[in-house]
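I have a structure here, written as structure tokens, and I will follow up with some questions on it.
For this depiction, one protein chain was excluded, whereas all remaining protein chains were kept in their positions.
We call the chains A and B, going by the order they appear; numbering starts again at 1 in every chain.
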Amino acid sequence: MEQNRHIRLGHGSGGKLTHDLVTGLFLRYFDNEILAQQGDSGLFPLDGSGMAGKMAFSTDAYVVDPIFFPGGNIGSLAVSGTVNDIAVTGADPHYLSAAFILEEGFPVDRLEEIVREMADVAREAGVRIIAGDTKVVNKGKCDKVFITTAGVGFLEDRLAHIAGGEQVRPGDRILINGYAGDHGIAILGERESLTFTSPVHSDAACLNGLIRDITDHHEVHFMRDATRGGVATVLAELAGLSRRPGANKMGLSIDETAIPIREEVRGICEVFGYDPLYMANEGKVVMVVPGDQAEAVLERMRRHPLGRDSALFGTVVEEHPGKVVLHTEIGGRRLLDMLAGEQLPRIC
Amino acid sequence: MKYINEYRDKELVRILVDRIRTYRGPHVRFMEVCGGHTMAIQKFGIPSLLPDNVSLVSGPGCPVCVTSLQFVDHAIALGRRDDTIITTYGDLIRVPGSTSSLEQEKSHGSDIRMVYSTLEALAIARDNPSMQVVFLGIGFETTAPASAAALVQAKKENLPNFSVLSAHKVMPPAMAAIVDEDVKLDGYLAPGHVSTITGSHIYRDICEKYGLPVVVSGFEPADILQSIMMLLEQIRTGNISVEIQYKRVVTPEGNLKAQKMLQDVFKLRDDWWRGLGVLPLSGLGVSEAYADWDAERRFTAIEVEETQEPEGCICGEVLKGVSHPTECILFDSVCNPANPVGTCMVSEEGACQAFYKYGTE
Partner (left out) sequence: MCLSIPGKVISIENDIATVSIGGSEVQAGLQLLDDVSIGDYVLVHSGFALQLISEEEAAQTLALIRELEDLSDDDDIPIQ
């Protein structure tokens, strides 16, 4: 029963409502086999070009409020977010486009700060911004600045299985490249209505270098960046793969204490009633690798500047197919599912 | 974090679970009447640690869940006034009224702002002198003092555009009503943070009248397990009493300063609870002394739509602990946290959402 035929904030939270909107509306009308894969990028063959491999194509809109936050701004996010969406499919990101929607009256100095940061981040990641667009709207018709980036990358055939996750099987291990929930807390801390201060910075970063380092040396069965909806949502999506026709029947067994979460993040989550596993990240990849390579991958990840706090925190198992079972810090068990709606601060 | 991490210690939990497993008596059901307990029990997976002859059942301890549709409808009607800003805890935002919710009203243009503290609501009133700022007061004895403190401050400043719409409630009448309704119970896990304010003495009548063990419990896993152990111990020895497990913040007499403030600012009145109906002297209305800051008295001319309860929803039965969320035909089929039908699915600490989200295998 659809209680309400209007778009609510929860439709953009990356959780269940977003999922329903995408499958129930966009996929229904845009119906094609590439989109139906529902990966972070669309993967398409270079028909007729004579080139091997595939192209990865991705786009993302950035409307983050506040536009400046500890550890980055809307511009750095717009670059790293799209770079990561391409990189987690196994592809090498090369080119981006950037479209700006600017609110009348927005200071040019601030815009320059944003653009300079975009250029820096892109340069570091080895991608170039080669196309763009600018629109200005009347005051109040948008909030300061919105940015949409799109990007393309090249995907080698040997990595083409990662996005679909069809090689994920029981015995595989699950890793993350560091602390979860930092970005969510950094953003929250800048919002006026919740009065708290926190030393936590956003983890926004381009992950293509780290990912390349791993895929060059090891086998990877699946990966996804844990953005909106957090680590929990990626895990729920991963477990959901086993519901596809012909897929391996598998569930996930997760060790809650092994997921790195900063004390400062945990504290704020306790205060406002958030679950850190659902807090957004902008520089975290959840990776599934064969069990016998897990330790080696972990070691390599930890040698990378963006992976110093990497951890192994879960295993793909034959039991409870389609479900994510979390082993809690006290030794209890519970199920982990997608975020139902946007997390709200609460007192109860 | 001090006073949290120690009570999540695996070794302590093991010791307590081992002790609880020595209980060999008949099957017992303990009710937790605080939504915070419901949440913690599910979040840490406590049911998976308990033996088959000990079960926990959720009671009417989630303030959002027991709040009437009429209160939400009232708030929505106030929010539709052009000169009014509604301030509320995030908890209430998604709660369905008869035909709308604050979240939907917000998307239709009502000025509805989430606050974490009543002090923020006061600040909004100071910053917007031409607007009426109404704070929606929900919660039990733990939360009511925050509303009381805001009212005291508003009166002190003579802040003319601030008021509170109170749905505050007190816990003991509901705990008694549950037993009167013949819900089978063997003991209460009493709410620790309510008791921080009230003291544990408020449960004495319930314990004596019904011969029920009561243990005031903290919210960390070791607290909850120790409380369960203490309840079992009372049953085993036959020494039925009100005990405090959560001694680090709860005393028999409670926070006297906060109690005094509650008495000055509020007065007990009959109130409606989902699942339990009208319970005598179970709600807190704004007292005469603070009548000028009472939203009920200030906005008398607004039209509130007629209350329509959702069909098929068994929230009331769930709140009494008579039915399990999964027994509801709406559960997961049409009612889920993204599209909640009943209040128990709306609140993070409602039994339906807690079970939906954390349900053990």
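Remarks
Here is the rule we go by: contacts are C-beta pairs under 8 Å (C-beta built on N, C-alpha and C of every residue); 3 or more make two chains touch, one makes a residue touch a chain.
Please read these numbers as outputs of a predicted model, since none were measured by experiment.
Of the listed positions B:108, B:126, B:184 or B:248, the one in contact with the omitted chain in the full complex is B:248.
Within chain B, the residues in touch with the undisplayed chain are 1-4, 6-7, 12, 15-16, 19, 22, 34-37, 39, 61-63, 89, 116-120, 139-140, 142-143, 145-146, 149, 152-153, 191, 193-194, 196-197, 219, 222-223, 226, 229-230, 233, 237, 243-245, 247-249, 255, 257-258, 261, 349. Taking the complete complex into account, residues 185, 189, 195-200, 262-268, 270-273, 346-348 of chain A touch the chain not shown.
Convention: only the chains that are shown with their structure count from here on.
Measuring from the averaged C-alpha position of chain A to that of chain B gives a distance of 35 Å. The touching residues of chain A, counted against chain B in their complex, run 1-4, 6-10, 15-17, 20, 193-195, 263, 266-267, 270, 272-273, 275, 320, 323, 325-335, 337, 340-341, 344-348.
Against chain A, the residues of chain B that register as touching in their complex are 1, 4, 8-10, 13-14, 35-36, 42-49, 62-64, 89-91, 93-94, 96, 103-104, 107-108, 113-117, 120, 139, 143, 221, 334, 336-341, 347-349, 353, 356-361.
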